[in-house]
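Here it is, the structure, as structure tokens.
Shown here is a partial selection of chains from the complex, left in place.
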Amino acid sequence: MGKRRFSKKVGLPPGKLVYTGDKRGKSEISLIDYDAEKYEEINIKDIEDTLSFKDSPTVTWINITGLHNIDTFEKLKTCYNIHPLVLEDILNVNQRPKIEYFENYIFIVLKMIRYDHKIQSVESNQISIISGEHFIFTILEEKSNIFDPIKERIQNAKGIIRKNKVDYLLYALIDIIVDHYFVVLEEMGEAIETLEDKVVFNPSPDTVHLIHRLKRNLIELRRSIWPLREILNALSRGDSSLIHRKTLMYFKDVYDHAVQVIETIEEFRDTVSGILDIYLSSVSNRMNEIMKILTIMATIFIPLTFIAGIYGMNFKYMPELNWRFGYSLVLIVMVIIAVGMIVYFRKKRWL
Amino acid sequence: MGKRRFSKKVGLPPGKLVYTGDKRGKSEISLIDYDAEKYEEINIKDIEDTLSFKDSPTVTWINITGLHNIDTFEKLKTCYNIHPLVLEDILNVNQRPKIEYFENYIFIVLKMIRYDHKIQSVESNQISIISGEHFIFTILEEKSNIFDPIKERIQNAKGIIRKNKVDYLLYALIDIIVDHYFVVLEEMGEAIETLEDKVVFNPSPDTVHLIHRLKRNLIELRRSIWPLREILNALSRGDSSLIHRKTLMYFKDVYDHAVQVIETIEEFRDTVSGILDIYLSSVSNRMNEIMKILTIMATIFIPLTFIAGIYGMNFKYMPELNWRFGYSLVLIVMVIIAVGMIVYFRKKRWL
Amino acid sequence: MGKRRFSKKVGLPPGKLVYTGDKRGKSEISLIDYDAEKYEEINIKDIEDTLSFKDSPTVTWINITGLHNIDTFEKLKTCYNIHPLVLEDILNVNQRPKIEYFENYIFIVLKMIRYDHKIQSVESNQISIISGEHFIFTILEEKSNIFDPIKERIQNAKGIIRKNKVDYLLYALIDIIVDHYFVVLEEMGEAIETLEDKVVFNPSPDTVHLIHRLKRNLIELRRSIWPLREILNALSRGDSSLIHRKTLMYFKDVYDHAVQVIETIEEFRDTVSGILDIYLSSVSNRMNEIMKILTIMATIFIPLTFIAGIYGMNFKYMPELNWRFGYSLVLIVMVIIAVGMIVYFRKKRWL
């Protein structure tokens, strides 16, 4: 979970750009420029190539994939006048989700969540968004197709996205990230249900590890999503003049979704705790079961063996040994004792 | 609990109407129009048929059952100018209870709760309410007779309902929904008491599952009802001009009921936790009981069997074997040992 | 705990007076009228008979016992202009303690607590108070002598009560109710101490039930008293013009007492949780004790019995059997083994 990466930066001056992650795919920049009438998509080599779109009244969406090309971010500073600390935050992938208002733009850090089935673990990817008046930057740690549906909506002028400004695009981007949380929750919900069945029908010692892993995943998830609530609350309150009044309603809607995500996580945590209780109690019941069998066997046979031992003694004068029906009598006594024990255990509801 | 339904909508543009539930009964629209003097009830085919009542000063209550007829909701948008996100929320039955103020109407989402005895589980149904100045919409996921007493009160002009406006009807609707929570709480209270008796008199391994299920139901319940507090608080504060000053008192009253419901849920959760403690301790006591019996049997007979073993040895020179009363002596010694053990266990209060 | 009574009212119009309790003793109305100079006590048949005192500048205290005489409360509405919801709250004995300000009176609901030794359970009785400018109503579910000391103080002009107005009487009434909480706490404190001793010196399986019952009582108590804090805080802040400035100090004093009551309840809950820990650990220790005895017995005798078994075999060629001191030697070996085992257990501090 990336704890190793904390100390890469100790003692460096602030604003010094260092990428703290370890994902190094191809670095790409793409640009989409649109308004109600026109649509254009360009692959960009250098940030400087986007400057012509910067102040045009159309919506310009620039998507940067990959954080290891420091040069790109240096140019963001010079071309778009982005604060050095913002750029530092973009490159530090251990960032907590947050929002920061600047004079000409809003800076937002979010976490994109993916559930990796193979290792049954939650993977998070940092997405930074810089939203200006006519442009929006989305900066992804690695290539992802999460924004494809939005691209397609813009391309095909589906819904009202083409009729709106940058703030509506910002909403659409956050909305699709939050929608993906529901996908992850669904998958975790299934994992929890599987675990629940397993605990009831087939508990095994590694159940505790599964529970522990689920719990850690939920904590991780909660940590990634909790601050989002405050971010969306801030956006829907209309603190920034970059968000138009009629878009606030949409941010309020995503805020409601985020609250629902957090509540579901809390519910999952309660459920997982409950599963641990069930498991522990099933272990305890199993122990009881084992002890019962041992006790039944021992309690029935110990007295019988003792009686056999008595008549196995070699004393010269043991009158019973010479009785004609001594052996039969002893066998009968033994059967009576055994039956008595069984009746006793029946009464105790052990059998 | 409907977790599967989360992801039906990922990537769709907001305001796109998709019903996320799976209940598909007959879809119906009924309209009740009344004031202090007159009362009228009509079955409606199309939302457009209600437009003549829209601005009349009488109270118009339109009840829509079934959410799968998307067409109906499209017409709400065009005829009543309802915000697309509101309609989206109506159709998304995983909605969290909430209140939203618009210029001409208040939008409220609530959960109707029913306790299903067969599967010992809480079932929730979403009810959306759009309350305008002269009209009120109630939108139910599936047919229910929950509002029948109100209908009857209006019909028969019982109480003061006919003398009041839309805000009082809104109050009456919420009040009856909250009243039903008490019915569910009562039934859960009985389930808890049954469980409590079972744990004391007849505990069994599946008790933990029952406790777990009750806990989940209580969490589910809490999640449905908790936001209601804030909704009713908002309504009773008089934030909206659609609520008259003298009706505030009534909303304050329902608010008190909602608080009572939440407190009862919390109390139930505490009680259920206590039952788990009792169960675990009874399992532990049972184990003790089993161990005691095993130990008593083993401790009494192990030394006796050993003595019998001694005199079962085949040494040539074992003087005791030839004693006249050797056998009797050994038997007496055995009885003394057994009695001694029993006295010891008595002193230890094991017998 | 009265959960059964919740649903008596579902679907009734608000303000409809229905008594939700089940206590049906004699219904009585008594009236005390006093100022610094004069004192008068009258038994009343009908609320209408009190109207002559309503606006007189003397303090008029009307005590109503019994809630099943609906007629009395109908007349409160007509004669004293009490809000229908207030009357509904008076009759609904599952009410949460609360305060409500009206133009001409303050309405307060409180819980009178009594510890019933026979069933070791806390019993609560609802007391409603309507405090106007010159009159005060106290409405009790059933006959109680809780207010007798105040009556006596008024009668004998003890303290400053006769020199003060209705607000001071209101204070005196709440003060004595809160004082009774301390009596209940004292009795519960003794019950807890008894339980604590029992757990240490004589634990038994039903201890968990006692703990569970105590916990439920404490939760019940907390629920009855918690809202009182807010009520008294509101009263001592001087929100209402019906409370004179110099009386605020007195309400502040009762507020301090209420806080002390709540803190004591919290402390009791912690203590009871601690007792559960002690009990569980004592059960666990007892199990250890039992296992130790079993293990010591088995470990000493199992090898000895085995040796006896060896020489009980019937092989033809077993030279030891024919040795002169074979038997003695075996006995000596057995004693050595037994002593060795005992020394080992001593070293392990098991003996």
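The chains carry the letters A, B and C, assigned in the order they are written, with residues numbered from 1 in each.
As a convention for this text, a contact is a pair of C-beta atoms (placed from the backbone, for glycine too) under 8 Å apart; a residue touches a chain by one contact, two chains touch by 3 or more.
Keep in mind that what you see is a predicted model, and the values were worked out from it rather than measured.
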Because only 3 copies sit in place here, please give the count for the whole complex. 5
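Everything below uses one rule, namely that only the chains that are shown with their structure count from here on.
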How is the touch graph of the chains shaped: line, ring, star, complete or other? line
Determine the centre-to-centre distance between chain B and chain C, using the mean Cα coordinates as centres, and give it in whole Å. 26
Which integer distance in Å separates the CA centroid of chain A from that of chain C? 42
Quick check on chain B: which residues sit in contact with 2+ other chains? 284, 287, 291, 294, 298, 302, 305, 309, 312-314, 318
Which residues, counting only chain B, touch chain A once they are in their complex? 3-4, 6-7, 9-16, 83, 85, 88-89, 94-96, 98, 100, 205, 208-209, 211-212, 215-216, 219-220, 223, 276, 279-280, 283-284, 286-287, 290-291, 293-294, 297-298, 301-302, 304-305, 308-309, 311-314, 318, 320-327, 330-331
For chain B, which residues count as touching chain C in their complex? 149-150, 153, 158-161, 171-172, 175-176, 179-180, 182-183, 185-186, 189-190, 200, 249-250, 252-253, 256, 259-260, 263-264, 267, 270-271, 274-275, 277-278, 281-282, 284-285, 287-288, 291-292, 294-295, 298-299, 302-303, 305-306, 309-310, 312-318, 350
